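With one protein chain removed, the remaining protein chains of the complex are shown where they sit.
The block that comes next holds subunit A.
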Amino acid sequence: MIPESVKKYITPQVSIAPLAVFRFLFGFIMLVSIIRFTLKGWIYELYVEPDYFFTYYGFDWVTPLGETGMYLLFFVMGLAALSVMLGYYYRFGIILFFLCFTYVELIDKTNYLNHYYFVSIISFLLMWVPAHHSFSLDVLRKPSLRKEYVPAWTVNIFKLQLGLVYFFAGAAKLNPDWLVNAMPMRIWLPANADLPIIGPLLEYTSTAYIFSWAGAVYDLTIAFFLLWKPTRIFAYITVIIFHMMTYFLFQIGMFPFIMILCTLIFFSADFHQKIIGAISGLRKLLPFSVPNSEPTPKKSEEFQLSKNSTNVIGGILIIHFILQLLVPLRFALYPGHLFWTEQGYRFSWRVMLMEKAGHITFNVTDPATDRQWQVRNYKYLTPNQEKMMSTQPDMILQFAHYLEDEYQKQGINDIKITAESYVTLNGRRSQPMINSDVDLTNQDRGFTHKDWILPFNENQQNWFRSLQ
């Protein structure tokens, strides 16, 4: 049924080492991320302080758990990350981590980052693989778990996922603003001109072009060069250079480090054995003794799934990857300019592509008294929420509906809410984004095209369509 050329990536038994190291490093970097997030005070700022949260369509039931609840949730998430890292009750730990992390991300789309989506996906995939059958406390706890070999798919799904992320990120860069105008690099790079050594170089327009083109080439090709043994080491050096550059130039948080660690999965089993050796060596430095006698591996110690499990997990993963292929392309179903309307923008690996800023004013009319007034957005929203809303039509609509509810509570029924919005995109003058004649309270939320978004004058068609 499955051709041999594909089968060789799925069924053969391969060393568990890459998978075990991947689990360890992912757990580690997640633990660091959670601690960093907490220390920066973001739990409070993002999930306790706001009065209102921009939920995802269909996920309105996801609400924050209150101050104590949120801190507790992050504490549990931290423990889960530690459990993943150490491989201690791993299966429970990774499921818990996936649920906690995804729950937090679903609370408010103001905080949507491709990076967070990436973490959710990786932890989702980690739920289905036996990553704790080596180099883990679970093996010390229960030596019979120890396996030396796992089916190839358990390692390859991560390579595939990483490859998709990079490739779609690269494909998204093939647009006129990025390639022809070097936007938004032309705006962002000079803003870092105060950096030592490379700072002055960032002033040159040609530098912006080099970064744009090199970035597109990098994203489109890196997965292939990582897959191929002869180029792997050079490719990995490029991974480090590329992501460290983004770390220094942009406010991008933990993501560069996450990618630098995750792409190690492309390396060989021997390489990962050395990492395991090095990390195991570190335990000699501990002030207490840790038993180090993982049972000696035997060729026969292979991890085998039952037929039923194979079918279930196989089905889930096939659906997952079909969605991974289709979701980033869904923008093609919407008319208009993708960067302007942002219909189909999220969950599609469009990373660092836009310099967008805006200002929106909601005008309210009470038909009963014919009075008109404006909304103080900052009374309801945090600066960050206000900023994100002012350029994203679905959030604008959501906020209008929230205002309608608020006024209803005050006994003002059947109000009309229109929006006057100015948005700049990639270094152009601002222009109105929302049809200010439309009463937003009459518009429904959902995935259909929002015809109350005014067209973007220049480059009406999206890039995908103009190719056709």
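Criterion: contacts are C-beta pairs under 8 Å (C-beta built on N, C-alpha and C of every residue); 3 or more make two chains touch, one makes a residue touch a chain; residues count from 1.
Everything below uses one rule, namely that contacts and distances are computed from a predicted model.
A chain of the complex is left out here; the name its UniProt entry carries, from "Imelysin family protein", "Sugar ABC transporter permease", "NADH dehydrogenase (Quinone)" or "(Fe-S)-binding protein", is "Imelysin family protein". Among the residues A:H359, A:H401, A:K416 or A:R445, only A:H359 touches the chain that is left out of the figure. The omitted chain makes contact with just one of the residues A:A191, A:V312 or A:L329: A:A191. Touching the missing chain, out of A:V62, A:L305 or A:I412, is residue A:I412. For the options A:K40, A:K142, A:R283 or A:H449, the residue in contact with the chain missing from this view is A:K40. Touching the chain that is not shown, out of A:I2, A:I35, A:I241 or A:I322: A:I241 (per the contact rule at the top).
Seen from subunit A, the chain kept out of the figure touches residues 40, 42, 45-46, 111, 113-115, 181, 183, 186-188, 190-195, 198-201, 203-207, 210, 214, 217-218, 221, 225, 230-231, 234-235, 237-238, 241, 250-255, 351-352, 355-359, 361, 364, 366, 369, 371-376, 378, 382-384, 387, 390, 412, 422-424, 426-430.
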